[in-house]
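Shown here: the complex without one of its protein chains, the others still in place.
Here is chain A:
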Amino acid sequence: MSKYYLNYLDELESEAIYILREVWAQFENPVILFSGGKDSILVTHLAKKAFYPSKIPFPFMHVDTGHNFPETIQFRDDLIKDLDAQLIVGSVQEAIDTGRVAEEKGKSATRNSLQITTLLDAIENNKVDCAIGGGRRDEEKARAKERFFSHRDDFGQWDPKNQRPELWNILNGKHFEGEHFRAFPISNWTEMDVWNYIKKENIAIPSLYYAHDREVVWRNDSWIPVSDFLKLEDGEKVETKKIRFRTLGDITITGGIESDADTLEKIAMEVSAMKKTERGDRTDDKRSESSMEDRKRQGYF
């Protein structure tokens, strides 16, 4: 007798496909939030499967902070072309230039929280009623309580104490005009699951995830890449190290780790032996105990 059960990766895949199809069926104008990171690439890959042999029926939305890794933007453009999809870009630089938001000051200034305004503007201007994201519940404690279909009020805000209960596989995307949803098809995946699946499906990801030589400085316990936006502090020196990135955010705040992992097999091996969480190298999450929760309440990814 053949086995009539799925292994855990197939079950996670099937769950994500189910959620993506529900988004398509329940919303008028959904988009995939695309950052160029592995999680949004995974969501894109799953969307390809969910609608095969049709094309992915969603446009893509990228919130561009202006502080990107050039490799990420190249990867994004190639993928969008390959998928024959539409790309909507919300520009943080433009929001700064027009005075919609003000740049943070000081040494640890980032454009992280500035993304919120740009994201919400892009959602509103494009009449998006559901933004599909690659958020995972294992990333951070505030995300552990996130729903597959997460309701946002007409200010784009998340109220963690007033979330709709989600039972069985029933998803309720009903909403009033002006409100929108975030949908998280890979909620139940862990970092390890993502890498095991990328390896299994041999999904293309930006070269930044593979070990490579790069000029970096040691700051906040990780290797911050040298870029036009980096201002060296006293005592900091530029070194060339063989590093790779576990997550991809802004080039200004995403720290790399020293690594020799230059294949998917080696990366998966390395991740399974990791002793620190992947967001441990992200300055944005180190600000306070509830920095992610605070940003999410305001409308962050």
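Keep in mind that, in the parts below, a contact is a pair of C-beta atoms (placed from the backbone, for glycine too) under 8 Å apart; a residue touches a chain by one contact, two chains touch by 3 or more; residues count from 1.
Operating definition for what follows: contacts and distances are computed from a predicted model.
Asker: Looking at UniProt, which of "Deoxyribose-phosphate aldolase", "sulfate adenylyltransferase", "Protocatechuate 3,4-dioxygenase subunit beta" or "Urease accessory protein UreG" names the chain that isn't shown?
Answerer: For the chain missing from the view, the UniProt record says "sulfate adenylyltransferase".
Asker: Sort through A:31, A:50 or A:119 and give me the one touching the missing partner chain.
Answerer: Once the missing chain is taken into account, the touching residue is A:50.
Asker: Out of A:204, A:238 or A:274, which is the one that touches the chain we can't see?
Answerer: Considering the complete complex, A:274 is the one touching the chain left out.
Asker: For the chain left off this view, which of A:164, A:214, A:242 or A:266 is in contact with it?
Answerer: A:164
Asker: Since one chain isn't shown, list which residues of chain A touch it in the complete complex.
Answerer: On the chain A side, contact with the omitted chain comes from 2-15, 17-18, 21-22, 24-25, 48-55, 137-138, 141-142, 144-145, 160-161, 163-170, 172, 174-176, 187-188, 190, 192-193, 196, 272, 274-277, 280, 289-290, 293.
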